[in-house]
Structure formats: C-alpha cells, structure tokens
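As you look at this complex, bear in mind that one protein chain is not there, while each of the others sits in place.
Let's turn to subunit A:
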Amino acid sequence: MSETSPAPTSPPGPSLARKVVAGVLLVIPFAVYLAVPTYAKGGPHVAGFPFFYWWQLLWVVLTAVCIGSAHLLTRKRGEAK
C-alpha cells in the first residue's frame, strides 16, 4: 500500500505482509466514518456527550493511532532516526 519501488538500486522496502497490514490500518478509519447510520444515535452517553459525538471524537484519536502504526510498520531503515 505504502511506497516501494523494487528497483535493484533502492534499498529493500518493508515486507509484503507489513504493507498489507498497514493498508488495512489505513482503510479502517474510512470504514468507520463512512458508515454514518451506525453512529447516528444518542446512546450510550459518555460524560454528557451523545454517542454520535464522542464516537467520532474518539475515532480522531484512533485514526492517528492507525496512521502512526502504519508509519512504524512500513518505515525503511535510515528513517528510524
């Protein structure tokens, strides 16, 4: 999913398995957010927030976690610094 170019001159990219997992991680936020009817409701409430609102705010954080994990999974040597 992420970048690679198996040209002989470039250093080897991440393995296919890692890239597939990273790709899935990047697709999850789309699946969650575009399924609008699944979260368009009031309950359960958390700290006064209806589900519609806390669920979407929570997934902002989880989206960041997904992208961060995809980054760590597909990072090339030399980018680790």
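By our rule, a contact is a pair of C-beta atoms (placed from the backbone, for glycine too) under 8 Å apart; a residue touches a chain by one contact, two chains touch by 3 or more; residues count from 1.
Quick note on the criterion: contacts and distances are computed from a predicted model.
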By UniProt, of "Sodium:solute symporter", "Hydrolase", "Xylose transport system permease protein XylH" or "Putative cytochrome c, soxX protein", the chain left out is "Sodium:solute symporter"
Those residues of subunit A that touch the unshown chain are 1-5, 7, 9-15, 26-27, 29-30, 33-34, 36-37, 40-42, 45, 47-50, 52-53, 56-57, 59-61, 63-64, 66-68, 70-71, 75-81
